[in-house]
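Structure first, then comments.
For this depiction, one protein chain was excluded, whereas all remaining protein chains were kept in their positions.
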Amino acid sequence: LSLTGCRGGAQSSGGGTAASPGITDTSITLGITTPLSGATAGPGTCTVAGAKAYFGAKNAEGGIKFGDGKTRKVDIKTYDDAYDPQKSLSNFQQMVSDNVFAEGIGLGTPTNRAFREAAISQKVPQVLVMTGDPIFSDQKQSPWQLGLVPAYQNEGGAFGKLLASSGGTHKVAILSQNDDYGKGYVSGFKDAIKGASNISVVGEQTYEATDTSVDAQITQLAATGADVFFNAMSITPLTIATLQKAQQIGWKPSWFLPSNTSSPTAILAPGGASAYPGIYSVAFSKAPQSPEFAKDQDVVKFLSDLKQYGNYQGMPAFPHCMWSYIAGATLDQAFQKMTDPTRDSFMKALRSIKGFNAPLMLQGTTVDTTMDGQPAISSVLVQKYNGKGYATAQKFG
Amino acid sequence: METFIQLVVDGLSTGSIYAALALAIVLVNQATGLINFAQGGLAVLSAYIAYAFVQAGLPLLAAVLLAIVLSFCLGALVERFLMRRFERGDPDTAVVVTIGLLTLVTGIVAVLWGYNNLQFPSLFPLSSVHVLGAVVSVRSLATTVTIVAIMALLQLLFLRTKLGLALRAVADNPASSALSGLPVGRLLMVGWGLAAALGAVAGALVGPQLTLTPGMLDGALVYALAAVILGGLDSPIGAVAAAWGIGVLENLVAVYVPLIGHDLKIAVPFALIFVILLLRPQGLFGRKVVVRV
Amino acid sequence: MAARLSLSDVNLHFGGVTVLQDVSFDVEPGTIFGLVGPNGAGKTSLFNCISGHYRPSSGSITIDGTEAVGRAPSHLARIGLSRTFQHPALQLRATVLENVVLGGHTRLPGGPLSWALGLPFTSRAERGLRAEALELLDRAGLAWAADRPADELSHGLHKGIELWRALLARPTLLLLDEPAAGLSHGEVEQLIATVKQVRDEQDITIVIVEHHMGLISALTDRVVVLDHGRKLMEGTAAEAQSDPRVIEAYIGKDAADDAA
Amino acid sequence: MAALTSRRARIAVAVLVVVVLVAAPLFLPAIVNQSLVRIGVYAVAVLGLNIVMGYTGQVNLGQIFFLGLGAYVTAYGVTHGWNIVLVFVAAAVITGIVGLLVALAAARLGGLAIAMVTIALPIVGVPLAKRLDTFTGGSQGTSAIFSNAPDWSGLFNDQWQYYIVLLVAGVGFLLARRLVRGKYGRAFAVVKGNESVAASMGVSPYWTKVLAFTIASVFGGASGFLYMAAVQYTSPETLSFGHSISLLAAMVIGGAGSIVGSLIGGAYYIVVPQLTNAVDPNLTTISQGVILLAVLFLLPDGLVSLPRVLRRLTRRGTAARAGGALPAGAPSATEKHHSTTGTPPHHAPAQVQIPDAAPEAPEKTERHGRS
């Protein structure tokens, strides 16, 4: 059965050192399917830009020295799926026909899920995908997959833990996006505060990613009198609007914001975040917008790579630019470790990275691909907004 | 009670976003008989144009005015060089052409300005005032006032001016209108131009709140269409009233009927539309289309 | 014999406007019945009431003894009522033949599934109906137009096609709304002959609205004159044309002679 | 005699087409088969849309909802181990019943009001699908695999899926083709054209709309089944409103009121994104907009009218010299319909010969746009 899925099967799954498709002695081809149009095109564009920035710079240096001793350049093919599962599957099939060595870094839960089975049956790596859906890091269910970013649960959990350990009593209001993104954050948060008698959830609302306004939810939640607001929101303008709305109606709780909607320049400043006692977020990557990282070597190189090779002007508006850059570095590690030009060897190498502090990663976070059930990056740091950028928060308050 | 009032106020302010777009849809429908899916897209483009002027150093008001003028020309050109070919044909085709136009405009905006959110400066201060225990931002108050003013102007245009009469005549029956000497092509251009200019106003009004992205009005479009149909395709007053009604009703239902909640609240306006249209096919404020056998 | 069509006290209002007021008359089977009156008298509205397109505000309309008020027009069509429209309403993109065949809709057996499956009886029925329609067109000298889209024909011909479409339904009650409008004198003569022939060949009752008094005189057995929604008089065409009230309200004093 | 040979010729062509369709996947590369499979999926959906909208004139912005519903029913059936034929029947029937219920309500409304009711289907359908996560898997979606080639077939998955789609779509297209030709085709058309006339022909506009709408939803359900055969996964994104709009565009671009047009529409739906991706994945929106507008600008009646337009152009070409002397004016308001009528007009006895007309002067026609 395994053979029938793909006529290239003999070539791709054959043992020994027969090279897999998409890899030659001088090059390797990666494919990315991600939304490059439609509502999620902003972060989608970033996923491509970051990867291109990383490998563009590497190629310019002459390429990457692989574990088999050959130096190869990395060729990236991108495909727009517009966040449509049917299209991402189609793109995957196209990649197979275009002889892509591995797929990865693409953004989106449904779009990645749509071809997960196909990738497994055709033994094509689908790695470092940008979704917090845990299924991609479950090695039994997803032998050819690996997630990149912390599961949404981890992010929510990190904040919950911080809050629970604060000692004080807090009433929490929750607003979450009505999908696995929002649900993941909320369940991680709730798991972490389970048993903490000092924390109570007093209001919980959802919104749709397509909504133009969530004023009503804010009004409703403000009425609960909560002093902590857990806002699991992935939409930039809505996040700004909530920051503005809450202070307008005089509700000034401490905030929690997810890693991808907590940009100091793009969101917090226009939202007037200084009005609140504290804005918390989680992060594992440095924020290039933060003044404290302005001179950071990683950040400086990243920004110049992004401009030169990622074809991306200005400051990244979404953290996905940084994340995919880190993904690039992680792949680089795997390449250096793979001893055969095969997908098998690649997966083995990819799963053996530990304690790798990739460029742009915050001190105290590392890439660890060896834990079953966890994505490549599972550790996050809770951060607190300091009016300009973020600083790691040791405790709540 | 306070929450209730605040929810109503919130609903009105959200409704105003829909209303801004709805008015433009009514205008183009009255002037060309078409439902224009690209209306939102054109408004977005106008907002970006205004943004570009601001970036170039123009004062905000001047930038917006200039964008309005440019949008008028753009609308007229779109009519002349694109829609003209389809106006005599199957209306379904024309609607699909507007869908294609929406796609194209979105694409152009994306290429020129990217998909990242851009902060559009507000014409009005960010402060807020207290009314009846509810907090109203000056911005949405001003937006609301502007929309009411536009609504009144449109109503006047259609019912009291020669131009309005000519626009309606052309939309009703271009062939017959031409026989009375109405320059059909030019009037259609004016109709599209006015709608695009109005779209520019709408874009400038909602831009600060939604922030600029190529698809910033996609979500509002469905609501605006719903408002137009509910209020009556030919009635500016109806469109605005329905948009507000939808905004308020949604909020109240979501909050006070927990079973529906915020995720399914969008079903409420549609259920309402269904019931109302069964009783009044022409919409709340619309005039009935008379069809005789 | 019971009346084929019987109206009693039919009233119709639109908003505040009274269109029909207490209209009553009977039409005997096999006759040709004329309905005349000034513009806006309510003739077409009366047709619409009979055919179910309008619902009278009050009153009763029976067709072969069964109440027609409140029935859908499509239901009435299925029980033998057929009509033409004052302003020809053809399927302009379809061919003339398709337009005429449409008239026979109620005569075709089978539901959507049988037709989708193309069961033999459906194709047989379709072929039969087409042949019949072609023959009708042929008789009318319109065979050349059969495969042309309807909108390529001139206005005058549309009226004829409507007539053939209505006839293909094999109605027992046929309502014709100004069939002669837009026809020249010679063409009206032809129309008169055709209608006569149809009446002689089939079990059919015909009600005609027409301003062409020549046609009314030549064809009708009885006429009702409507004025402002009321029945002004009922009688033969000759009686009507000499009735001073009718001349006053409708024909016009000096038009009486040259309107024929 | 001539009729007989032409009939034979037609049968021969049909047999040839069938043979090609059946044999093709054995020789085509996987990616082509996979594309054909997806084309089949959407062709069936567009076909359904065409019946209710192209033929019956009822604007339907909710077709994608039925595709999604069919996909969910299929996923549910497969994951619960139902027999696959039963799954297919359920996908079509359950969707049909939902469609019927919606239609019973919606068909009371006319015109754009129907559009509003149908627009609500995907709009409400998405959050509903998320809420009913015990059936739908919520926003993470649900996978169901039933369309991998069984060992005994000796086929690759893409080939096997192709045959599933060919079977279902083929039957669907044949049934639809028959349906729109005779009694019901005329009924659909007259309801689209003029409901009053329809009623007086004995065609109930209400029931005809309900019928067309229900058929459309059954086709939607069938396409949902095929979607699962092709994609093996579905999530709320499958039925998002935007796709409904794209389906509508695909229908018009293929050719509204045309069976073949539905197939072309399905192809358009699949091929254009692939094409634009190949050109430049960063410019897909703009290039899709350009393609859509360009196609409709050149062929307002859809791609299906291409052969007709070409034929007319070549005929024009030969007559151009003769006609060149004739100046152009504006065509009448009724002229718009002509290009859609297939048969060249027979000559009326009255019009002995009709010399070919002047070449269309587009810019002139443009200028005189209206009449």
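A, B, C and D are the chain letters, set down in written order, and residue numbers restart from 1 in every chain.
Criterion: contacts are C-beta pairs under 8 Å (C-beta built on N, C-alpha and C of every residue); 3 or more make two chains touch, one makes a residue touch a chain.
The rule is short, and it goes like this: contacts and distances are computed from a predicted model.
Trainee: The chain dropped from view, which UniProt name applies: "Multiple resistance and pH regulation protein F", "Multicomponent Na+:H+ antiporter subunit C", "Ribonucleotide-diphosphate reductase subunit alpha" or "ABC transporter ATP-binding protein"?
Mentor: UniProt protein name of the non-displayed chain: "ABC transporter ATP-binding protein".
Trainee: Sort through C:108, C:183 or C:237 and give me the one touching the missing partner chain.
Mentor: C:183
Trainee: For chain C, which residues reach the chain that was dropped from this view?
Mentor: Here the touching residues of chain C are 14, 37-41, 43-45, 86-87, 152-157, 160, 178, 181-187, 189, 211, 213-214, 249-252, 254-256, 258-260.
Trainee: Under the stated touch rule, tell me which residues of chain B contact the chain that is not displayed.
Mentor: Counting only chain B, the missing chain is touched by 162, 165-166, 168-169, 172-173, 175-185, 287, 289-292.
The rule we apply is simple: only the chains that are shown with their structure count from here on.
Trainee: By mean C-alpha coordinates, which chain is most distant from chain B?
Mentor: With centres defined by C-alpha atoms, farthest from chain B sits C.
Trainee: Taking each chain's centre as the mean of its C-alpha atoms, which one lies nearest the mean of all protein C-alpha atoms here?
Mentor: Of the chains present, the most centrally placed is D.
Trainee: Among the residues of chain A, which are close enough to touch at least two other chains?
Mentor: Within chain A, residues 37-38, 45, 178, 208 contact more than one other chain.
Trainee: For chain D, give me the residues that contact two or more of the other chains.
Mentor: 127, 130, 196-197, 200, 242, 284-285
Trainee: With chains as vertices joined when they touch, what's the shape: line, ring, star, complete or other?
Mentor: Chain contacts: none of line, ring, star or complete; other.
Trainee: Can you name every pair of chains that touch?
Mentor: Once each pair is checked, the touching ones are A-B, A-D, B-C, B-D, C-D.
Trainee: Going by the contact rule set out above, which residues of chain A touch chain D in the complex?
Mentor: Within the complex, chain A touches chain D at residues 1, 4-7, 36-38, 45, 78-80, 82-87, 89-91, 93-94, 96-97, 109-111, 113-118, 121, 133, 135, 178-181, 183, 208.
Trainee: Please output the residues of chain B touching chain C within their complex, sorted ascending.
Mentor: Touch list, chain B to chain C: 293.
Trainee: Of all residues in chain D, which touch chain A in the complex?
Mentor: Per the touch definition, chain D meets chain A at residues 29-31, 34-35, 38, 126-127, 130, 138-141, 143, 145, 148-149, 151, 155-157, 227, 230-238, 240, 242-243, 270, 273-274, 276-277, 281-282, 284-285.
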